[in-house]
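First the structure, which I've put down as C-alpha cells, then a few questions once you've had a look.
One protein chain omitted, others in place.
And then chain A:
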Amino acid sequence: MQCQRVSTTLACFICRRNMFTSRRSYSQDEKLHKSIPAKPTWQDVDRSTLSKRGVVDDATIELLERLSLVNFNNQAGVKTLMDAVALADTLQVVDTTDVVPMDSVLEDRDLNLREDIITDGNCKEDVMRNAALTFEDYFVAPPGNIPLETKPASRYRDPDEEDQDKR
C-alpha cells in the first residue's frame, strides 16, 4: 500500500485512514518486506480444544518458589503465573511435526574458541570486594542450603475462589 506525504489539503482528509494504518512514510519504490503480512493474521484460540497440560496447583507453586527462589508474594503474582501458563498452552495449536527445535538464534554462528593461555585471575581484592562476609581470603557462607520456609500456597487463595472449588 502506498501512502504519500500529504500537506493539509482535503486530500489529506481522505488519506487519513491510510496514514493511521501505516505511520511510516514510504517512497514510491519501497514495499514491505515479504515476511511482514499485509494484514494481521492472528486468530483467537478456542481454549476448550486445548488439553490442560500446565496445571498450577499448590504443590507446583511451592515447588516453583523453592527452585527459583522467586516469591510469588500475593494473589496477583500467582494469577500472573497462571496467565503465563495459559498463554504458553496456546502453542499447542502449532503443528511442529518434523520441525527441529531452535534453541538459540546463534545456531549457525561459529563458536569462538580461545587459546589455552592464562589471561585472567589474580584479582582477589576486586572479586571479593562485594562479599558481605569474608574470612582470611575465603567467602563465608552458611553451613548448607538454608531450607526455604514452606508457607503453604493456599494463603494466596481468594476466600471466594475456595468456595467456588468446593461446590
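Note that a residue touches a chain if its C-beta (ideal position, glycine included) is under 8 Å from a C-beta of that chain, and two chains touch if they have at least 3 such contacts; residues count from 1.
Convention: contacts and distances are computed from a predicted model.
One subunit of the complex is not drawn; among "Glutamyl-tRNA(Gln) amidotransferase subunit B, mitochondrial", "AP-1 complex subunit gamma", "Dynein light chain roadblock" or "UTP4 small subunit processome component", its UniProt record names it "Glutamyl-tRNA(Gln) amidotransferase subunit B, mitochondrial".
The residue touching the chain not shown here, chosen from A:Ser35, A:Thr49, A:Thr96 or A:Asn122, is A:Asn122. Take chain A: the residues that touch the chain left off the picture are 63, 66-69, 103-104, 106-124, 126-128, 135-145.
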